[in-house]
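One chain of protein is taken out of this complex; the other chains stay put.
Coming up: chain A.
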């Protein structure tokens, strides 16, 4: 999950240009919806309005011109005036002048409420919410989106409702409330499907796909993207299709289906190439390279990554060059060429530094030009107010930078923590594997020794005893009693060997399962003690995995040994039962309890390591005696 989020973040950064494209489409759609809703006759106001909206995202200067033209055709119609002010608000939002944007949205809102046009009101509230979203006022933004949604619903304006729903989903996504985000977007999808409008549907699907990817629900994400792909193809949305191929590729990548990922990236590349979108083409190639080195096809990976690097260098897009070097670094370090890896890493770092410095300067220069332009245009009567606004802008900008740097650090530390976590996991796995090997080796060695003892020494002792008994019949007097005494010693030795061999690997466990083996063990363990016992079981007449049977048997052996040696108990109750997918072993004695920690030491460690191998756990409770409850997951 860590890796996934981090990677997703990277890919989101890479495709940021495209995602903006996607959200633009939505607003473009909005404009068209409004104008269609107004009238069927060709209306210059509607025309200019439409043009203003269309140009709003790639060319704010043209937008300004179109807005001026729209303004001349308002004919003092309050509805149009309100709409004009609201779009002017979008203009300022696009120019990142959020205070002005809010100012115009508020004025639009006033007018719309005077004429009680609820459809318009919902749209204005929605746009206001957008501004607050950009400002990071998520709570306020959410309130506005919900308000917009409920008004739009009441007006049967499903498109605005769905758009508001999507915006809510996005904010939930920023707040990492992915479940809520998914729910609201799914709900919005239901509205639009009642009144299908492909572009809204498309955006919603992409959004839900992203959330599904974020939360690791890759199958669902694939479904969303595939559905969106069909729409993009129907509407011939080039950019939309490229975005989908890139996102689908990421889904396959996370699912470790590299062949599919590469295929998807390559289709995106082909598409980008055919429309001459070099950046997208480069990104697709870079992603392909990453997929190749993930499956250790280093030669192909290198080819792709060097190709994309050349392209990015041609385009002088430092951001991508920086990312490209990072991938080259990762590829070389996986391939084991540390020298090259280091070189690429240094290049990556150098680009990163230069980008940060450059973007600082750029932003400041941009701000200065903004000052001048605005002054010349004399849009706002009061200079004082304007300067305050600009100062606010600078403040936001720096705040934004600070946020960015904090975010970058957060990402870096998450990455580091992730690496550390992976390392610890690997060590723990290694340890468990090692432990398991040792235990299994011990068991098989015990089994072997047990057999050797039983079949070899044990039988020979018995045979010798028989021979001695025979001999004793042939001799007389003192010699006879001596031979008989030797024979009885042989019998003792044979008994001892038999019991040791049995303890080492009980035949009953191998052949008849836990219930028989436990009963055998208890009978023999308590045969010569004053401790009484009960053994009860339920639902355990089947055979379990050999590791589990042996593990539990040994744990019980250890517990019983402890009870006999230390507890001074007079009664022991053992229960073996199955609850759902858990095999439970309960051992309770009425002894003196666990107060003596020293006696727990080695035996307890032994029990815990035995259990850790079979993923079991033990709880000890001491209240007038000791209760050990052991649970082991079984299939």
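The rule is short, and it goes like this: a residue touches a chain if its C-beta (ideal position, glycine included) is under 8 Å from a C-beta of that chain, and two chains touch if they have at least 3 such contacts; residues count from 1.
Note that contacts and distances are computed from a predicted model.
The chain absent from the displayed complex carries the UniProt protein name "Response regulator transcription factor", chosen from "Membrane protein", "ABC transporter permease", "Response regulator transcription factor" or "Fe-S-cluster-containing dehydrogenase component". Only one of A:193, A:346 or A:460 touches the chain withheld from this view, namely A:460.
Touch with the chain omitted from the figure is made, among A:256, A:442 or A:582, by A:582. Mapped onto chain A, the interface with the missing chain covers residues 454-455, 458-467, 469-470, 473, 491, 494-495, 498, 502, 506-508, 511-512, 515-516, 518-520, 522-523, 533-538, 573, 575, 577, 579-580, 582, 584, 586, 588, 590, 617, 619-621, 625, 627, 629-631.
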